[in-house]
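The complex appears here minus one protein chain, its other protein chains still in place.
So, subunit A:
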Amino acid sequence: MVKRWLQIGLALVILTAQCGCWNRVELNELSIISATGIDIEDNGRWRLSFQLVIPQAISSTSGVSTNAAPVYVFSTEDESLRGAVRKTSLELSRKLYFSHNQMVVISEKAARYGINTLMEAYIRNTDSRETVTIFLTKGSARNMLEQLISMEKIPGAAIDHMVQNEAFNGGSFPQMTVFQVQQELLDGTHATGIPSLALAGEGGSFDSLDGMKKTHSDLKVKLSKLGIIKGDKLVGWINAEDSMGAMWLANRVKRTTVPFACEPSRKKDSTLRIIQTSTRVSPEPKGNSFIINVHAKVNGTLYEYNCDADMAKPETIAQIEKAIAAEIERTMMKGWKAISEQRADIVGFGGAVHEKYPKRWREIASSWNEQLGQLQIKCHVRVHVNQTGMSIDSFRSKLRKQGG
């Protein structure tokens, strides 16, 4: 019996010694971070900004009046990122909690300086997750964290949802997580694109709850340009339309609407809603360089159609499909032009070449980004209009048939 008790006692001792997670923290001892901002000062020191969630102000169950701001933003400075995190304890009563961080904003200046410090911090630490969405901004990152988003309580989460919505339904900008950025930067082409946030509208800042009392806001956070990262540095920007082209080339478009002109003379006032699409890239060598064949398959539903053609005829549909294909090809080529000017292969053509011609790739890998301009891109877009929606002929042609 004594032996048995001894065994149980020993098991308990070993149990406590083996334990991996000893740091018990109650929920009300945590400060939950919803967004982080990274700026760099003129003296080369990092300025980290944190957007902390104030749970009482958000949850309606606690009975406290919700006049308090839902988040609190503050900054610390140090030469290293973790050093700046350490300094937060100088002004914070609770332990910083990174696991629920929704997004990281990097200022243009910090991004031009280089983001490898940030990537290193994310790889090495257990409490920061690589699934955090990453953004750039032209101004200061802290300024972005201070903005409130209408309808939402937590701005960090709201912006994260915003880019998800855009990536899924809009298609101009991708949602880039820290993990994806790391993956693409460590890939053969060492280039990636990160969407940026900008303040649109009048006024200095939307950082007070008073702004929520109005039916509209003068100032709002918007997704704007796509920042091109090469190596670990920001090298340039491309606009939303070019970014859309890049998304097409990189097979990142999921659902979007494509405006097109149903007759060459008209403006682009008809639209196709894309339901499903995929892009496949196949390179073939040509002399010193390559021809990149981009095959895109697009299925969609007609959402708007403002011409007179008889939709009951298959020829009309074929004609529409051709017009849409031409429009998509144009977007792709425009995007490619912008990318090749930046000399950063953010769409992963290099990866396709690497896959198909590994030997050639080894020779040209180092100069790939510099010679992007020599690539010849051939787009083959096949559009299929699945449905014409709830009606066949356009309202205009119906009106005309009635003698209107």
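General remarks:
Keep this in mind: a residue touches a chain if its C-beta (ideal position, glycine included) is under 8 Å from a C-beta of that chain, and two chains touch if they have at least 3 such contacts; residues count from 1.
We take it that contacts and distances are computed from a predicted model.
A chain of this complex does not appear here, and its UniProt-recorded name among "Heme exporter protein A", "XRE family transcriptional regulator", "Spore germination protein A1" or "Penicillin-binding protein activator LpoB" is "Spore germination protein A1". Considering the whole complex, the residue from A:Q102, A:T177, A:S196 or A:T388 that touches the absent chain is A:Q102. Note that of A:I58, A:A121 or A:A261, the residue touching the chain absent from this view is A:I58.
The chain that is not drawn here is touched, among residues A:V25, A:M212, A:A312 or A:I392, by A:V25. Touching residues on subunit A toward the chain that is not drawn are 15-16, 18-21, 23-28, 30, 32, 34, 53, 55-56, 58-59, 61-62, 97, 99-100, 102, 127, 129, 154, 157.
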